[in-house]
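Written below as structure tokens is the structure these notes are about.
One protein chain is absent from this view; the other protein chains keep their places.
Take a look at chain A:
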Amino acid sequence: MVDAVAVRAQNLTITQPGARTPVLSGVDLSIREGDLCLVVGRTGVGKSTLLGTINGLVPHTTGATMGGHLTVAGHDTRECRPRDLAHLVGHVGQNPAATFVADVVEDEIAYGMEQLGLAPSVMRKRVEETLDLMGIATLRRRRVTELSGGQQQRVAIAAVLAAGPRVLVLDEPTSALDPTAAQDVLAAITSLVHDVGLTVVLAEHRLERVMQAADSVLWLPGDGSVVAGSPAQVLGVADVTPPLVELSRHLGWAEVPLSVREARRRIAVEGPHLDLPQAPELTEAVTDMVDDPMARLRRVGVRYGDVQAVRSVDLDLAAGSSVALMGRNGSGKSSLLWALQGAVPSTGSVEVGGEDPRRASDARARELVSLVPQSPADLLYLPTVDAECQQADRESDATPGTTAALVRRLGGDLPGDRNPRDLSEGQRLTLVLAIQLAASPAVICLDEPTRGLDYAAKDELRQIVTELTAQGVCVVIATHDVEFAAVATRRTVVLAEGDVIADGPTRVICSSSPAQAPQLAKVFRPADVVGIADLGVPVGRADLGVPVGRADLGVVAGADRGVPVTDRAEAPHT
């Protein structure tokens, strides 16, 4: 079958083992050859399952039952095992580090071709080409375990790419990466689509990172169906709402702008021309704003072997404040949190409520500073949610039922007899957060809490943070997620190479950075906007027809500069 369709599903029905209702039921879809197809949906709706069907991992390796047919490049996955499709479909899972077979980059890239039995001379040539294509030629002889997250992701893509597939399936390639590493990976993916002509099917939570590159979108609403269409149409109705989608709904636009540039142009042309205050100028990057600190860090340093992860950091944290710790991977964010908790050895002085958590007993340290680590599952070891809650009550000497009540208050309606391992990422975070809050700590640290959370779950987390700060708890969040930090925290501390390089109100710090500002700040620059709430009351569709007086256009004047004159001439409202 030779046509322009790379993947075609007919009446596809997938039921997971043990489940009563199918994840996908009677789905018909096709993905055009050469498209970058984005698979979106809330957590747990079956995005990974849909991706797995493309190379036959579902149902061949998962034990799921499958109805209907899925053909990829003319091969029916019913008749082909995943290994028989290895030369047609490249599949990169969520955690590339766990999928490496060889120990050196070069050998890892060659592994798939060795399995296909390609001639050594062909392999050598393809390895060289793939190394260049993914920009990792300098890493060729490094051990895969010692690479950074972005490098590992690129090696994993290179490893499946070398076998020469026509379809590339990527499951959340940028979710765990910092914005710069995500850019690297994304640039590599788009060049594969544009220059190599590969079909890429990609699932992602952080839509703001990938949506401008997408040609088509598959939305899984969670009822077993799949909605397919162009990104602008589908994202307009989908239940996943990256900032630009929120903006477009807020303003009542029919089509979602897919990039910051598109949104800026549309606002310049169609309005609304809101009267927004100018963003404050960044006059001083490090401002000390805390009068009466609850936690005080002085000259804190953390060292692992030869690596100075944190060097001489001074930081004051006030009660009831929410602080975002930002910076690229390896800049010392996590280490600073762990040092604050006292769980890793550090130099300098750490004082929380007059006590040093490093000298306090484990139980007491927990009441001073509580930490939810990057992989919250590390703290869970009991068979049911109820058992974990009861154990947490005992650990914190709290009255029985405290943790369970916290779980309910955090909005997690968790089934008590469930094994915590079967919970979704967001539910597990809620459970661990409740367990850690049971000790009623003065400071709670969250390490990368938004990885694996969809937009709705992130919004819930934002509300939780607001509630906690209202109760006087200091919340410190280490995160890469600028969008989340912008709306959930009031103060931002930026680290680089273990030093504090910026410290001030989130609003100022975030919107002053050209690359790492939240998308809405980029859209409305130079106005002071970081979230939808800053735009005031929603503007109805009818309002769009009303020209806004030019006198009010403090914002638009700035935005206008980027718009070509011809566009403005064609625009209906000018």
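Just so it is clear, a contact is a pair of C-beta atoms (placed from the backbone, for glycine too) under 8 Å apart; a residue touches a chain by one contact, two chains touch by 3 or more; residues count from 1.
Heads up, the rule we're going with is that contacts and distances are computed from a predicted model.
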Quiz item: Given the options "Energy-coupling factor transport system permease protein", "Methylenetetrahydrofolate reductase", "Phosphonate-transporting ATPase" or "PTS fructose transporter subunit IIC", which would UniProt use as the protein name of the unshown chain?
Solution: "Energy-coupling factor transport system permease protein"
Exercise. Would you mind spotting which of A:P120, A:P415 or A:G536 touches the chain that isn't drawn?
Key: A:P120
Self-check item: Sole contact to the chain not displayed, among A:S30, A:S175 or A:S335
Solution: A:S335
Self-check item: Sole contact to the chain not displayed, among A:L371, A:A442 or A:V473
Solution: A:L371
Quiz item: For chain A, which residues reach the chain that was dropped from this view?
Solution: 55, 57, 60-61, 81-84, 86-87, 89-91, 93, 95, 97-104, 106-107, 110-120, 123-124, 127, 138-148, 151, 159-160, 163, 302, 304-307, 309, 329-330, 334-335, 338, 341, 343-344, 362-363, 365-366, 370-371, 373-375, 377-382, 391-392, 394-396, 421, 435-436, 439, 447
